[in-house]
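For this depiction, one protein chain was excluded, whereas all remaining protein chains were kept in their positions.
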Amino acid sequence: MSWLSDVRASTTIRLLKKNAKFWTSFSIVVFIIVLGVIGPYLTPYGPRTPTSALMSPPSMQHPFGTDYFGYDVFAETVYGIRVSLSVGVIAALIATIIGVVLGMIAGLKGGLIDAAIDTVINILLAIPPILIMILIAVYMGKRGIIEMGLLVGSLSWHWTARAIRSQVASMKVSEYVSMSFLSGNSFIKVLFKDILPNIASYSLLAFVIQLSNAIMTIVTLEFLGFGATEWSLGAIVQLAVLWGGITLGIWWWFTFPGIIIIALITSLYILVVSLEEVFNPRLRRE
Amino acid sequence: METILELEDYKVYYKTLSGYVRAVDGVSFTIKKGEIVGLIGESGCGKSTLIMSLVIRKPPMIVMGGKARLKSIDLVNISEKERRRILLTKISIIPQYALDALPTIKKIKTFLKDIAKDKGVPEEEVLEKFIERARIIGLPSEVVNMYPIELSGGMRQRVVITLATIFSPDLLIADEPTSALDVTTQRHVLELLAELRDTGIIGSLIFVTHDIASVRQIADKIIVMYAGKVVEIGETEDIVTDPKHPYTRKLIEAVPKLGINYKKKRLSGLPGSPPSLLNPPPGCRFHPRCPLVMATCKTREPPLKPLNGTRLVACWLYDQSKGEQS
Partner (left out) sequence: MRRQDTIVLRDLTKVFSLGLLGRKKIIAVDRVNLEIRSGEILNILGESGSGKSTIAKMVLRLLRPTKGEILFNNTNIWRMTKWKDIKEYYRRVQGVFQDPYSSFNPRRRVLDVLYDTLYNYFPEYREDKVSAKKYIAEALESVGLNINDIEGKYSHQLSGGQLQRASIARALLPKPSFIVADEPVSMVDASTRIDILNIFIDLKEEYGVSPIIIGHDYSLAYYASDRIVVLYKGQIVEEGPPEVLEDPAHPYTRLLKESVPLIDRKWSKKLEYSIGDIEVSRRGKGCIFADRCPFKKPICEQKEPPVINLGKSKVKCWLYASK
């Protein structure tokens, strides 16, 4: 076996370094995040600062032009990135936490609790959660960043829960967990020493998957008019469509935020794929 | 007798980040028609690499040199197309985990159709042949309409053997064909392999295993490999009753005979494990574990030389010239 281990000594880090998909998508995501963070400092305008120029095309003064109402599209976009990303991160965090906790409980406890959680998961899989989200959003008194994050997060955890559940269930009967019990570790100790560390790295991946899905969902909701603010990424495009941005020929109104949306969602998706390739040995290509 | 397989200074390495793993490092032997050859050694000695390289070659595996001929076919400089053509018809393999190699969602019939299409043979012909062979092998003809999951381990192994030998290859390679089976089915499978040779369905058989007791039952000849090299070749009876190389001797001693209880006699195994083939030890590769190690062994590599009759041994103990240089 000795020479086999030499061949096997290929680490996750090394694989990541080689993965061009990972680096491209990761750079784009980071670029958009940085744009959201420092963008507001690059422009004198806020998303709702009135300017004298209405519908003016991109210029030095207004790099993304201004819209029908005279708002600076660059300012709207960079503030919009902040809003959409914040909602996305909150939603992904909530979905990951609920998913990991419920998945672990189901996998470890089994029996009735497992059956109950599994039923909820199956219901969420059968009914598209976005429908439920729209229904709830209609009746929500306040649709702030946190509220929207909560809404999306609390209805997207089922994917993560299902994956964690099967991982934990197979870990529970694995020989090393059995041996950990024989080594005198109580259930709680086994949980912290053997099960949680193995779940941790997967949870990170689950978070990125959730983020990718959450952004997609949120932009859709924003476009349908259920945004947290008037100037989130999806909301800008929605306004542009509603106020005839296309017929009026104000292409800059929807094109720039549109490119950001497409770039963000696509890169997050590719990022997930590349991370899965690295983390899941079965997808590894060497 | 006709020579089926001839290897000469055959080398297969793996390319890794830290250098070349010399899994098969200058191996020479021939296999004659009708022979059953047992290839033995611990895991990590290059046995599986050697035989896999004769059938499929995929990176990071690299054939570094030497000759390998299957009858008139040059296996070293063979095109990928030609390799596909001779697979199953001239050379065939039963892989180590053959039991799991069959996808569970395909009927046996579908496999046969795939094989027929791949080889450009009419489907009916392959199907007929399979049923005819299955009868010889002791499988009911209904298996063609069954899924692998419906078959027991022993039956699955017999299906794999039938599939692998359907075109009567000149050489069949069996990699640990019985290790996943129960003892009672093991005997059947081993006897079946011998029968395939006796009836001329296959030309010759290479049987790779670390279980010498199984090899003993059916092999005519034994080749012992250690750390990428052949250390001993001989007739089965001679090797088992009178092993010459200290490695072979240790391997055989580590297998208990029936009727030995620890209270009567303490046996001992072979301590340590084979060296890393990334940096194999200088001289004889077995010297760090050899109980009879001499000064020469640590610096000079012993050649594989004939010793009385049919035996070949690579060990300085049997070389008259050993004293000259050390």
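Quick notes on this one:
Letters A and B mark the chains as written, and numbering starts fresh at 1 in each.
The definition used in the following text is that contacts are C-beta pairs under 8 Å (C-beta built on N, C-alpha and C of every residue); 3 or more make two chains touch, one makes a residue touch a chain.
Worth saying up front: this structure is predicted, and the values here are computed from it rather than measured.
Within the complete assembly, B:I212 is the residue of B:L50, B:I91 or B:I212 that touches the hidden chain.
For the chain missing from the display, the contacting residue among B:V24, B:V126, B:L190 or B:L304 is B:L190, taking the whole complex into account. Per the touch definition above, the residue from A:T24, A:N185, A:T220 or A:T255 contacting the chain not shown is A:N185. Touching residues on chain B toward the chain that is not drawn are 42-43, 138, 152-155, 182-188, 190-191, 210-214, 216-217, 240, 250-252, 254-262, 266-271, 273.
Within the complete assembly, residues 1-2, 5, 8, 174-176, 178-187, 193-194, 197-198 of chain A touch the chain that is not shown.
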